[in-house]
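Entry: subunit A
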Amino acid sequence: MIALRQASPRRLHAAGPSSHTLRVGLALLCGLCPAMAQDDAVALRGATVHPVAGPPIEGGVVIFAGGKIQAIGDGQTPLPAGATVIDCEGAVITPGLVDAATALGVSSRDANEQGDEVTPHLHIVDVIDPAAPAFRRARRAGVTTAQVSPGNRNAVGGLGAVVKTRGDTVADMLVRDETCLRVTLGSEPSAGNRPIRFGTPATIYYRRPNTRMGVVWAIRKAFYDAMAYRDRKTVPEEGEPAASDAGMEVLLQALERKLQVRTTARAEQDIRTALRLAAEFGYETVVEEATEAWRVADDLAAAQARVVFAAPSADSSTDGAKPRWHSLNALAAADVPFAIATGSNKAALDLIHEVTFAVRNGLDRDAALASVTLEPARILGVAERVGSLEAGKDADLVVWSGDPFDPSSRPTRVYIDGKEVQ
Partner candidate 1 sequence: MLRPFSFDPRCALVAVLAPVVGLAAQEAPEADPPAERALSAIRVAVAHPIAGPPIRDAVLLIEEGRLTAVGPADEVTIPADATVLEFPDSHAYPGLVDALSVAFGDPTVLNDKQADAGTPVFEGLDPTDRASRALIDYGITTAYVSNRADSTWRGLGAVLHPRHDGFAQAEGEETIAAGVQVNMAGATDKHPLERDKARRAIGELFATLEAYRKAQERHPRKVEKYEAEFSKYLDYHRDQKSKKGPKGDADKGEAKTGDKIKDADTDPPAAKPPQEEGGENGGGEGNGKAKTKAAPAKKRQTGRDDGAAKADGAKKKDADKAPKRPNFPKPPTPDPAKEALMRVVDGELPLRVEVQRAEEIQAALELAREHSVPRLVLEGTAAAADVEAIAAAGVPFVLTGFLEPQQPPRSAAFERAGRLAGQLEGAGVTVAIGSGSVRGSRHLPLLAAYAAGKGLSADAAVRAITLSDAEVLGVDDQVGSLQAGKRADVLIVSGPLLASDTRILAVLSAGDIAFRATAAGTEDR
Partner candidate 2 sequence: MTGPFPKDAVNRNAAMTTRAFLAALLAAPAALLAQPSGDLLVRADRLVISPGNELTERAAILVRDGKVAFLGPEIPAPAAAAAREMRFEGTIAPGFVDPHAHLGIAKDLAEAIDAVTPDLSAADALDPFDDALGRAARYGVCTLALAPRSANAFAGRAAMVRAGVTGTLLMEDAYLKLALVDESLDQNRFPTSRMGAVDLMRLSFARARDAANDDRASQAIRRTLDGGRLAFHTRRHAGITSALDLCDELGVQPLLIGADEAARSTARLVRTRGSVVLAPLNLDSPLRHLRLPATLEAAGVPFSFMTEAPPRDATAATGRAEATNSTAHPEALRVSAALAVRHGASRTTALAAITRVPAEQCGAADRCGSLLQGRDASFVVVGGDPLDLGAPLLAVFVAGKRVDLEDRGDDR
């Protein structure tokens, strides 16, 4: 984890990794000491297991204990003595789904700071409500891990975080904080702003940017400011170096490629701008939403950009971007790594139904499953913990009543960290 909150006191969330370590330790301990492992070991037997990291196993077995997956195998896998064995004949087991772009547990009001257009240092974890009904709905639909980002009303919005969809406190849920810096292109950041024409500005909304062009200007200015800040910090022209600025520090991390930039871009021109800005400043970017990716698949491939494609089922054009049902096929054909997410579209379906939609329109089934499990886990930098069924990873898995891409299938059991969710 990058310590972007240098100026802050020790945060509660800082307990995240340590508790994670504790859990891993516990799991290892459990593995070493079979007597202990028996206490909470669970074995799911008889289902078709899709580990994603490997080929599907018919009649397979998944064993987990201490919140971690202990073993995956075929029907011959020995079950630990004393384990709770659950018969899943006819069911399909997949890793818990990972939604790489959500606003779960945050209200638009909480997540959009309108006091400034550029607020890189704000943390979405500060406002996640663990008790929000949206989390309950998501985990019941099989989503066990989600990226939560600041809203898209700012040109540079702040820092996103990856959380599990269950927990009493944000610290319990947190998988990784400061996963990306949210940058938004298009018309949203400028919506509501008004140009100053006469007199004195009466509200904060009399400000730049007012246009698509202005939004890019605001982002570019932010990074140039950060570069100037870096220069002043390291080589003070005269007197003292610049005072530490939390926002600038965050932008510097992005410039140094230590922090991923998540650029929301829907229309073709915005996607191209996202790639251009990334090349210009040398930061690593993931393009979010990417509605018109079908037009620029080759450019995305050339730029080695990754895509978080939002709501393939959405059929209305947002911000001038025209959706196409074959968008994902185009990305797959161009070998652009992509994840499917629900994104900011209010009409988005449950994540599994979005993928099903893509499968129905020709996306390869294995690629589709990976696009909501391992691919998003890799994009979010949490693939060492979630995204596939492998020994040692978090026991996040979904037992489906049948083929997950069959619209009539539903999750019968969902486990997060080895515990069944309600």
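Selection rule, in plain terms: all candidates are chains of the complex that A comes from, given by their letters.
The rule is short, and it goes like this: a residue touches a chain if its C-beta (ideal position, glycine included) is under 8 Å from a C-beta of that chain, and two chains touch if they have at least 3 such contacts; residues count from 1.
Note that the structure is a prediction, hence the values are computed from the model and not measured.
K.L.:
Would you mind flagging which of 1 or 2 touches subunit A in the complex?
P.N.:
Touching partner of subunit A: 2.
K.L.:
For the complex, give me every residue of subunit A touching candidate 2.
P.N.:
Within the complex, subunit A contacts candidate 2 at residues 5, 7-12, 106-107, 109-116, 119, 121-124, 126-127, 129-132, 150, 158, 169-170, 203-204, 246.
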